[in-house]
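FYI, not all chains are in this one, though none of them got moved.
For reference, chains read A and B in written order, and residue numbers begin at 1 within each chain.
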Amino acid sequence: EEDVRFDIKEKEDTVSITVVGASGDLAKKKIFPALFALYYEDCLPKHFTVFGYARSKMTDAELRVMISRTLTCRIDKSENCGEKMEQFLGRCFYHSGQYDSDEGFAELDTKLKVHEVGRVSNRLFYLSIPPNIFIDAVRCASTSASSANGWTRVIVEKPFGRDSESSAALTRDLKQYLVEDQIFRIDHYLGKELVENLSVLRFSNLIFEPLWSRQYIRNVQFIFSENFGTEGRGGYFDNYGIIRDIMQNHLLQILALFAMETPVSLDAEDIRNEKVKVLRSMKPLQLDDVVVGQYKGHTEGGVTYPAYTDDKTVPKGSLTPTFAAAALFINNARWDGVPFLMKAGKALGSKRAEIRVQFRHVPGNLFKTKLGPDHDRSTNELVIRVQPDEAIYLKINNKVPGLSMRLDRSNLNLHYAARYSKEIPDAYERLLLDAIGGERRLFIRSDELDAAWALFTPLLKELEEKKVEPELYLYGSEGPVKAHHLAYRYKVQWGDSDNEHR
Amino acid sequence: EEDVRFDIKEKEDTVSITVVGASGDLAKKKIFPALFALYYEDCLPKHFTVFGYARSKMTDAELRVMISRTLTCRIDKSENCGEKMEQFLGRCFYHSGQYDSDEGFAELDTKLKVHEVGRVSNRLFYLSIPPNIFIDAVRCASTSASSANGWTRVIVEKPFGRDSESSAALTRDLKQYLVEDQIFRIDHYLGKELVENLSVLRFSNLIFEPLWSRQYIRNVQFIFSENFGTEGRGGYFDNYGIIRDIMQNHLLQILALFAMETPVSLDAEDIRNEKVKVLRSMKPLQLDDVVVGQYKGHTEGGVTYPAYTDDKTVPKGSLTPTFAAAALFINNARWDGVPFLMKAGKALGSKRAEIRVQFRHVPGNLFKTKLGPDHDRSTNELVIRVQPDEAIYLKINNKVPGLSMRLDRSNLNLHYAARYSKEIPDAYERLLLDAIGGERRLFIRSDELDAAWALFTPLLKELEEKKVEPELYLYGSEGPVKAHHLAYRYKVQWGDSDNEHR
């Protein structure tokens, strides 16, 4: 029953973490800093080594310089931060090789063995490389650099294919070299603090579970917005679009966690079983239930905001959506008829990721005449703000203090920054730690991935075959107007659209 | 459907408010200031007059001086405060007379008529006098100073008798001169902002009503504590004791409001009907389910705290309880088996009045092993702090941010002072305004009073007949230890006893 995460440190085994694609952006910005943070927090195993692997030639020292630029201590004025950094960097090494080179990985294997000095050897490969070379790297790592006497695990990053077929092919290929238990498909949203907290809220508090169903919940919204565009890096994005980039994975994963039945235990397999059940209870998205948009440029107050297609890395005339909204339905006893709305976009007015649970109207409401004219605004709402500025708040109606009987909506509020002084760890830290500890709860299983693609693939094909034109929206705006129409169609409103009542 | 309170101002009728017992403490500290606050807030009728009536000889000017000492403006640096005070005092007058003198009231009548100048006359008598002269004053006011063409209403303050018999006698006597609609029995706790808010919370929010029953609520606690003793004014108190002084009225009224079924409307009669139903569903208190205490003196840090019986106005050897705790039960479908605990005491460690709703344990709790050893402390709790420092908060379990899965209890919090900048009106303001407006919701009907006494009378008699000795507790402490035993007996804990988790 004990927390698996803290068993790690006690072991005499070695763990070697190889970041394949060590010179890439993700590695520099997220992976190495997360590894250092874990080290700083004393969460890594006693005997660990970090290896960078990439095509470029580099010395260990050069790698350390490169890494060191992005390391930060959790709290700026932390004690011993510099000293700890030195120690960490001293355990970082580099090996140069091609991603499809058995030789390169065999050489890596030799170096790893030196560091393992005969201890039980556990090896984690973090594949931070483009999808087209995934399988080659997996093959080489598996064939030439697997652990002989401990475990070998591979973390892969999205994209996991572009549709059901390509995803299934990728899985099939991975399984030539790895068994299910060795594959750690990362969705870093699942590592977010408040996403982790979702199950705690529901299952450790008596008061939420009775409300968690169609009987009381009118709709649930999953909102992701960025306040910047592709900014010259649209090449990859244009091939995928916002639906594949955000919805089909991050938002859908959160939806599944949100909506699942109580698992039989907190074990990874039990939770993932329940998530798959949710996905299987949903019917594939209909074009009717989807809105796509693309941002356009404009000039305001002397500042010029570019259109998506102004990005030089984006093909002229691209129809790739930078915004999408969708309504999904779960056909089971708990959620039958409840719209699950999703919205994701780039170049919008704000940056946020949140879950909004809108409750139904009070039947036979005694206070009907005391509430404002917009009754939808007087229903209860539970907001879980995943980022930035983590918070949970519950909107309730309340008597305005004073001699008259006037009601307004106040928040029962839990603001993390105010309540918890410690900095909240980055999602990558949690996920790396879990991968090292073998905790699979927050990683995506093959059947989950299949079920997720099954929901989106027909829609994605239809969008592409019919060349559906996205609605253009201003950079920095609220996004396409049709997103509101979609909500109205199901008699609800987006919870984030009314600034006063956020 | 409109708020009755703001109809008042439009009328051409006059309203004359006579404070009978004008020179008493309550009049000076609460009634006149509340009337001024209403005036300052522009809530009084256009044509109003305030009369003080008492035995002592005084001029109008003297009354005004007396009153003016206790008037304050809501916000200290309010605009025009001085000017408004002058205007208000200009409408205050005094008449001296005996409380049982028809003549005195007839003279008052003559004076009132002068001020009414032929307009429709409405008269409100606020009886701020000892109980033994209630009836005489009511008789005289009714016979000699009733309105001829408008309404006449009488506000009476507790005590409303000492038991079922004396209360019934009092009601019978009042009804010789007044009909039910003219009697306004005040329980100023019902005028408290958060007590008023109770119905709003339950009935205008979807999320509370489903939880409001035995299925989810383990127990409810009504806690009243004062951090001072009788302080030389124990004469009145000793005759009544804490049960009659606080429990049988204030706490029981709040319990009835808390536990009632949804009324058919917000009308006074409908709400009071439901409250009576609650009281009738309860069985009379058993001695077994009651703990009584009395504070004793001690010296600490050089300060000496007196015992109750050190008070010179208290008879030596008095057994009057200054503390009581009780467990009550409501035998209906909603509350069958749920303990409603009450606790009220003087000379305790803190000053507060609050309602604590403790929810049940989570069945089949997945997080059992992640919660602390005291599972009772990890259940949800809704706290409604009536005074001081009004607040509503909901204790929930939450993941402590960080890499491990640790839970703690946080508050979803609504702190009134932070949310609402305006000062919260005193309960007396609301109640006076309601009496003027004819709104009876917050006043106690005769059948309510009967039902309330029926619950407590057998116990009170038994305590007195058996000369039950109160447990002595230190001035400034938490009160008798037996109060904890009472809670344990029903497998619960007092929510206010654990400082860390308040």
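Heads up, the rule we're going with is that a contact is a pair of C-beta atoms (placed from the backbone, for glycine too) under 8 Å apart; a residue touches a chain by one contact, two chains touch by 3 or more.
These figures come from a predicted structure and were not determined experimentally.
Student: Tell me how many copies the full complex contains, given that 2 of them appear here.
Tutor: My count for the entire complex in this file is 4 copies.
Convention: only the chains that are shown with their structure count from here on.
Student: Hey, how far is the Cα centre of chain A from the one of chain B, in Å?
Tutor: That pair's centroid distance is 52 Å.
Student: Could you pull out which chain B residues touch chain A in their complex?
Tutor: Listed in rising order, the residues of chain B that touch chain A are 1, 3, 5-6, 38, 41, 43, 193, 196-197, 199-201, 203-207, 209-211, 216, 262-263, 265-266, 359-362, 364-367, 369-371, 378-380, 390, 392-394, 396-405, 407, 410-414, 416, 419-420, 422, 424-425, 429-430, 433.
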